[in-house]
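A single protein chain has been omitted from the complex, and every remaining protein chain is retained in its original position.
In this document, chain identifiers A and B correspond to the written order of the chains, with residue numbering beginning at 1 in each.
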Amino acid sequence: MGIRERLSGNEAIAYAMKQINPDVMGAFPITPSTEIPQYFSAYVDNGEVDTEFIAVESEHSAMSTCIGAEAAGCRAISATSSCGLCYMTEMLYVAASDRLPITLAVSCRALSGPININNDHSDAMGVRDTGWLMLFAETNQEAYDNYLQAMRIGEAVGLPIMICQDGFITSHAIENIELVEDEKVKAFVGEYRPKHYLLNKDEPMAVGAYATPVYYMESKRQQAQAMMDAKEVIRKVGAEFGAMTGRTYGLIEEYRMEDAEEAIVIIGSSAGTAKEAVNQLRQGGKKVGLIKVRSFRPFPAEELCAALKHVKAFAVMDKDDSFNAHCGPMYAEVCAALYAAGISGPKGINYIYGLGGRDVRVESIQHVFAELEQIASTGDVGETYRYLDVRE
Amino acid sequence: MNYNLKENLMREERLSGGHRMCAGCGSPIAIRTVLRQLEPGDKAVVTGATSCMEVSTFMYPYTAWKDSFIHNAFENAAATCSGVETAYKALKKRGKIDETWKFITFGGDGGTYDIGFQSLSGAMERGHDMVYVCYDNEAYMNTGIQRSSSTPHFADTTTTPAGTVIPGKLQKKKDLTKIMVAHGVPYVAQTTFIGNFKDISEKAHRAIYTPGPAFLNVMAPCPRGWRYPSEKLMEITKMAVETCIWPLYEVVEGKYILSYEPKDKRPVEEYLKLQGRFAHMFKPGNEWMIEQVQQEVDRNWEALLKLCEL
Partner (left out) sequence: MSHLAKDMTPDVKWQDITPGCNIFEGGTSQTVETGDWRTMKPVLDADKCRQCLLCVPVCPDMSIPMTEDGKRGEFNYFFCKGCGICASACPFGAITMVRDEK
């Protein structure tokens, strides 16, 4: 039985970091993730961890120090949000292509402009193609649990991993949480033993080559394989974590989907609100369900197809916009998955919602389901690219 | 220990041949000389900013670096090196490493004076035990000779061409060495290739073995960008020093020390006339440009002499 506590999402992440006691943290403050390096610095300065903390002058340098430290043979971590994640973007690609399993906690926040400090997923979705593994949390508990699993997953496939939660909504809200005992965490996460590293006295290593067209594509194909291989690793680590804590994780979570005729696909904290909407509608006899995407990278295409193939209508909820005059990023990938699998029955629409902290209420989600019911009964999809809860 | 050229050259070369820098390039001369000052038993991790040097020394699968090497990006070599150095501290503290490692970063003037300046400033301020070496060839050579903040006044580059209205670069060279001194780091020096390489070798050794951050600014001519015949490299560096355009000095714990004072300070023309990038300054009617450069050099030299008297 774990330890019962009450922690904010940021505190929970910092506490997981403390339990893991990684080698190096390089971080720069930005709302709403600032508390993570703050809490962690207190652990460092009070001797509760012996991690080396580098208080860098920017997020770009935060990720640069992580790349240097991880390549040198250390477990390196950071935390950021919003524009900070954007500013790191160039280095995120390098971390992934160098195959360095760095762990980055992201408290997701809208991007400027206009400047806004509240939650949406524009920051994380903006870096979805950098080659990082990306897990999203609905609750503080999940943020904590995902963080404890992160290094096992990243290090197994040699890819960096982002542990995302919703800024303020979970990062600052205090919730009941069950913590895992320190010894169990240490045993679960284990020691980092890289095969090759810069500070190996017996083997010099060169990192960051200039690769001509003769080699570049083979390197990228191998990187793509690591992302594919990560699916099985995420399931395995999630199951092992479940055996330890009773909380088992996969790539997606299906909620009341058994006989669902209408479904929504959603990421992050709004899944909690949406579950409440599902419960209320179910009480009224509606056959509705929900799919929560935990792993956005790798993208759970097969799992989503299996979950959606029997529904009549679905809505993909994107908490950001691609500004392509067409749809948000998750809708595009869900539709591509269905089409590639030859599934053309379900009618799908896309909602852009919750931008810049726009409140997502139970009624908002019920409105989406009402639209889906209409589509299911008429077969008429109408406009697929829709904004939810915007004044017009 | 007194410097001895023969003893120094008998040490192992830590940069390997087979790199693809241009014939006569100054940067590999700077690199091999600096690395030769590592004590033979000491290990090193070298960091390289994206530059001519980087793409030429690690074109997959061929690395010219005999030590561990990491290239990350153009603007973050100092931050990357600071991460490696911190990893060393962490592993040493945890008893996972016994041997002594040193951390040396190389960047061109683009990666140092300009795009990498913030990262450099941050790493120096944080006090990492590392040496940052700028091989200064006074323009962005990797992309084809565009001006940098290190490019000298009036130089003809591809983004400051000597035109009919604007005669080359209108701004003066940024004095990065003094900016690094202002960081309050324990060791800063300015050097280049002279004679038996005593100056650069001793400064590199001090930089590597002074605890804490150190900065070396090494003038490293580029025959292509400066437009001179490649064999004239040592003549150019000598004239840069003899005209006081590139004075040799070091700053130890904030104290300025002049390394060399020319007995007969040469007029700037003797340096400028060797290079095609200054050729337009010698056209009739442009005498004012040379005069202005002379005034600037004289002023900087006098200021440096005063600092060294303090």
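Miscellaneous remarks
Note that in this section contacts are C-beta pairs under 8 Å (C-beta built on N, C-alpha and C of every residue); 3 or more make two chains touch, one makes a residue touch a chain.
Nothing here was measured: the structure is a model prediction, and the numbers come from that model.
Of the candidate positions B:Asp175, B:Glu235 or B:Glu296, contact with the unshown chain belongs to B:Glu235.
One of A:Asn10, A:Ser78 or A:Ser97 touches the chain omitted from the figure, and that residue is A:Ser97. Contact with the chain not shown here comes from a single listed residue; of A:Ala209, A:Ile234 or A:Ala260, that residue is A:Ala209.
When the full complex is taken into account, the listed residue touching the unshown chain is B:Gly26, out of B:Gly26, B:Gly83 or B:Gly111. Residue-level contact of chain A with the missing chain is found at 97-100, 158, 196, 203-207, 209, 211, 214-215, 217-219, 221-223, 225.
Taking the whole complex into account, chain B touches the unshown chain at residues 5-6, 8-10, 13, 15-29, 32-33, 57-58, 60-68, 193, 195-197, 223, 229-235.
The rule is short, and it goes like this: only the chains that are shown with their structure count from here on.
Interface residues of chain A facing chain B in the complex, by the touch rule stated above, are 23-24, 26, 50-52, 54-58, 60-61, 64-74, 76, 90-91, 94, 198-201, 204-212, 215. Interface residues of chain B, counted against chain A in their complex, comprise 43, 45, 47-48, 54-55, 58-61, 63, 65-73, 75-76, 79-91, 93-94, 96-97, 99, 101, 118-119, 121-123, 125-126.
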